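Worksheet: the structure to be examined is printed underneath.
Here the complex is missing one protein chain, while the rest keep their positions.
And then chain A:
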Amino acid sequence: MLEVDIKKRLPDFDLEISFACKKGELGVFIGPSGAGKTTLIRIIAGLERPDQGYIAYDGKIWVDTRRRIFLPPQKRHLGYVFQDYTLFPHLTVYQNVAFASMDQGEIEALLKFFGIWHLRNSMPDKISGGERQRAAICQNLARHPQVLLLDEPFSALDFPIRKRLRQEFKALKKNLAFPTVYVTHDLTEALFLGDNVMPIVNGRHEPAWLSNQLEDVMDDYKWMGRFFDSYVPKKPYGYPASESQGRR
């Protein structure tokens, strides 16, 4: 189990978060931009230090400010998928995935699962954003991380690709035996993927934010419902007939 209880002073507010994430569980932090989500995930990764607090995984202390313990990222054995593509530009897709794993069979299986096996010899700048993010996920999974961290991994992608990747990740999630911490500002993504959705505003847990957002969405849907009622039968906007009829 991953246990986090940290404090860090940021320019506009203090980040104060405590949570636990069990093996196989996907904890989602959702909140507006600038809420401290990325800082939190960077602290868990060891790329930033908290001012106070501790982080432990399965009883092993990664950070304890009182005892001056700080385990560098290299020793935490993590997977970290960044917001925008951080594949190594001088390596092919295959070499990127093999960067931290030598198990060829597993690399092949992962690339096939994400449908990018045919791109294994391509350079990262020759493939699309969605394919790069798939490769980045494969790269991090191939090393069997103790904890997987994802920082808005699909936010830079177009909606249809985002939706597809979300579904692929949900399918994959069942097989993940380690805690996953996922950061997003996308409500649908959070509710679709998360086992435990934790809203965060100005560096603190803010459960009310989620219900406010849900109410906003409900208002939107009420308005959109009227739109669909009057227009979908004439022009289905790319929805399959059965799906668009089902929505009416």
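Here is the rule we use: a contact is a pair of C-beta atoms (placed from the backbone, for glycine too) under 8 Å apart; a residue touches a chain by one contact, two chains touch by 3 or more; residues count from 1.
Criterion: contacts and distances are computed from a predicted model.
Q: Which name from "Heme lyase CcmF/NrfE family subunit", "Molybdenum transport system permease", "GntR family transcriptional regulator" or "NADH dehydrogenase subunit L" does UniProt give the chain that's left off?
A: This omitted chain is identified in its UniProt record as "Molybdenum transport system permease".
Q: Using the touch definition up top, pick the residue from A:4, A:78, A:111 or A:193 that touches the left-out chain.
A: For the chain that is not drawn, the touching residue is A:78.
Q: Out of A:67, A:90 or A:222, which is the one that touches the chain we can't see?
A: With A:67, A:90 or A:222 as choices, the missing chain is touched by A:90.
Q: If the hidden chain were put back, which of A:39, A:139, A:184 or A:213 would touch it?
A: A:139
Q: Which parts of chain A are in contact with the chain that was left out?
A: Touch set of chain A with respect to the missing chain: 45-47, 72-74, 76-80, 82, 84, 86, 88-90, 99-100, 125, 139-140, 143.
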